[in-house]
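Would you mind keeping the following structure in view while I ask a few things?
All protein chains of the complex are present and in place, except for one that has been dropped.
The chains carry the letters A, B and C, assigned in the order they are written, with residues numbered from 1 in each.
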């Protein structure tokens, strides 16, 4: 930690130091062994397992999905999400996940969030022919996912 | 938590949720019972006790004091400090302490940091006729203390 | 940390290191300034303020109070409680609060839990002529409170 900027210091504390080193070593090992698109796929499988163990519960409207997701994210200090219905897709923005702190610049790690949201939409029966994929993030700590027709 | 700004979300995580409610209730009780200058004095006494339990060790140059202080602050995730020698005083800036997150706007809580630094300078024998006092902070998460001749 | 026993190591981690030093310095200052019965009373006032900021919500049966309390304690990693109706009183046992880790042996710190529970029962309108008081704890990490007719 060489910066003296409060935001940078708070951001660094945004990932539990107990697991920071483990997660970085894990990512390094993954990145050394697998090509980038397989990394994202592996992370998505882990994300779907997370969703399975943290079920979203019953939700009808998209606002309820957002609220239920934020209840789960809040409990584990993983930041917050917003979901916005758009033409033919749902745009999901996830702010301040600890994974972004641990693995800054490794965009394939968004696969995890993609897998979690896909798992949740699957539980809700909203996934006929749809998939959740990561898109270019608007900012390092704002990750962007989209539920849309699978290509 | 209603904000969606990553900085705000990271800042909120900058104070352990285990103690946030306790510290706020404590501050509310203090503020209800004591006038502001006594609040700062009480916090300073607590700070000096903290310094006594977390001795700064041997330091000769001011840079060593800064390093030793940051080692202690780093271990407990209390942010970081910088110390700068000025004409007749030492200016201490402390970035991102969790107390600023818990007690935003309660400037009397700077008394704690003032007491800690004063305790450390006392251990180093640097305090003949000097005292550490809080000054107007340059920003909510940048607290300003000054070691100078006691008024 | 000199012990090598896993239980002791886990217990030590049961209080966030960010606030351990602050809380101990605070307790030391309190204990130096106030007699023991006033310490418990001060802690109880802080506890009631905590209850006010963390309302228990609507509960009818005692089991619902226990569940609602454990939801709040769970969110902040303060352990768990059990409530048991007895002749003319409710016995509350609170397991593994971080305050017991921080302030081992300072039984007056139970005043905080007593104040929180009293605040919650007050919110529920269950307090006509009753009070919550701490009793001798069955074990260092099992604190005992009782809702009973105020003496």
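In this text, contacts are C-beta pairs under 8 Å (C-beta built on N, C-alpha and C of every residue); 3 or more make two chains touch, one makes a residue touch a chain.
On a predicted model such as this, the values are computed, not experimentally measured, just so you know.
Participant: Considering the complete complex, which visible chains touch the unshown chain?
Facilitator: Missing chain, whole complex, touching shown chains: A, C.
Participant: Given the contact definition stated above, which residue among C:62, C:95 or C:130 touches the chain not shown here?
Facilitator: The missing chain is touched by C:95.
Participant: What residue numbers in chain C mark contact with the hidden partner chain?
Facilitator: Residue positions of chain C that touch the missing chain: 1, 4-7, 9-11, 13-14, 17, 74, 77, 79-80, 82, 93, 95-96, 139, 141-142.
Participant: In the complete complex, the non-displayed chain touches which residues of chain A?
Facilitator: On the chain A side, contact with the omitted chain comes from 15-26, 28-29, 42, 45-47, 49-50, 53-54, 75-78, 98, 112.
Definition applied: only the chains that are shown with their structure count from here on.
Participant: Quick one: label the inter-chain contact graph as line, ring, star, complete or other.
Facilitator: line
Participant: Where centres are the averaged C-alpha coordinates, which chain has the largest centre distance to chain C?
Facilitator: Farthest chain from chain C, going by C-alpha centroids: A.
Participant: Between chain A and chain B, what distance separates the C-alpha centroids? Give it in angstrom.
Facilitator: 35
Participant: Using mean CA coordinates as chain centres, what's the gap between chain B and chain C in Å?
Facilitator: Whole-Å distance between the two chain centres: 28.
Participant: Give the residues of chain B that touch two or more other chains, as numbers and ranges in rising order.
Facilitator: 17, 77
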